[in-house]
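Rest of the complex left out; these chains stay put.
A and B are the chain letters, set down in written order, and residue numbers restart from 1 in every chain.
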Amino acid sequence: MTETGLSPSSKPARSSGRSASELRPVFIETGYTRHAEGSVLIKAGDTHVLCNASVLEKVPPFLKGKGQGWVTAEYGMLPRSTHTRSDREAARGKQSGRTQEIQRLIGRSLRAVFDLTALGERTVQLDCDVLQADGGTRCASITGAWVAAALAVRGLLEQGVLTQNPLLDQVAAVSVGLVSGQALLDLDYTEDSGCGADMNIVMTGVGHFVEVQGTAEGQTFERKALDELLDLAQAGITQLLAEQKRVLA
Amino acid sequence: MTETGLSPSSKPARSSGRSASELRPVFIETGYTRHAEGSVLIKAGDTHVLCNASVLEKVPPFLKGKGQGWVTAEYGMLPRSTHTRSDREAARGKQSGRTQEIQRLIGRSLRAVFDLTALGERTVQLDCDVLQADGGTRCASITGAWVAAALAVRGLLEQGVLTQNPLLDQVAAVSVGLVSGQALLDLDYTEDSGCGADMNIVMTGVGHFVEVQGTAEGQTFERKALDELLDLAQAGITQLLAEQKRVLA
């Protein structure tokens, strides 16, 4: 079990007291539950996500006999992780479009840094369950899931199941957005709700993009604003990557 | 946030070192998440359940305009709360029979100590989500849910929404079972798996029964064994009731 915090930086304050380019405090606790091959509770401010990595000795049907593994993710929010209670998806009998979109994003992000052939015919299944939500749950899920996956892979290497590390790089994610025309890093729920345009950015340890998802429902944005948001995100992700490293050290 | 432990007692040891009539250490942490009107993390040994109570200003259709409230529960296990990963019910598109059976049990148990008329036309919705499982999750859910419900009710009284306390008594639960012919209190997963007959007992603060559910799949049992199991359970629940009181004090 390891815990740590990131220290802030720069600019004019927000309702939370943070500057525009300041992350929320991040805590990553490893070994949060005992059964998963990798178990991480990540806290980004008041957003708390339990990320469990399971190693399954099987692959989906479309990969059978292909000599490679798979990495995939599922995502859920506990009904009362939110300000007002949300319906339980298991009780409604289906996952929402939003849930499916997020779990597909997490899966793609993690696969981007995995050598699936080196993984062998097994699956790393990531379960990201939001215990408490305050904006940015999909980004926290990706950042936490990578640590959980790294712990699971470390186990496989230590047990000699794997001899080559299938994890090629780190991956982490953060949200950015335009609030009242100002570019802000790492939006909390209130900022996200009042936000004209927001982006979720996923990057690797060497600073390459994995996913860039920007959406303007209330307010379309110019290329210049897009560039500014990308700059903010790159700086934020650099800090998250450092934190991941620190926790695993 | 409150934490506490119960001290053990009596008899010959089990693999866990406990005596036959000894509960697992119980810790009840209140205020575990911030949005729910009552939020409790209960740990009974390695079984950890997050119990959130939400107060909803509505009642189910069959109670509309009847001048009374409702208390109900939903239950879920995180996919990797278990030794090997279980399917996510939201992804499978339905709750299992076991899940439905358990959440109906939790709801009935809590309603047994509520004056629904005093509650007024609102619902106390309990969400019991198992973060880590090691046997006895339904009993821990009931014991924890009662504390969460009590916190939610306390809030309603403090805010003046309610003037009369609708909570008539405490309710708590424990499992007992016959393992190799010996009656044991508070089975963990290994004991439960090897168990010929097990019971889940739910009792109120004054020592009345709310639910008595005994099942023999492997080994039917005589009236004498049933009596012994009931004795064990009564003693165990007495300790749990004391712990609930202590946490709320």
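Criterion: a residue touches a chain if its C-beta (ideal position, glycine included) is under 8 Å from a C-beta of that chain, and two chains touch if they have at least 3 such contacts.
All figures in this text were calculated on a predicted structure; none of them were measured in a lab.
Here 2 copies sit in place, and the number of copies making up the whole complex of this structure is 6.
Operating definition for what follows: only the chains that are shown with their structure count from here on.
In whole angstrom, the spacing between the mean C-alpha positions of chain A and chain B is 33. Those residues of chain B that touch chain A in the complex are listed here as 33-36, 39, 46, 48, 50, 52, 54, 56, 74, 76, 78-85, 88-91, 93-95, 99, 125, 127, 129, 131-133.
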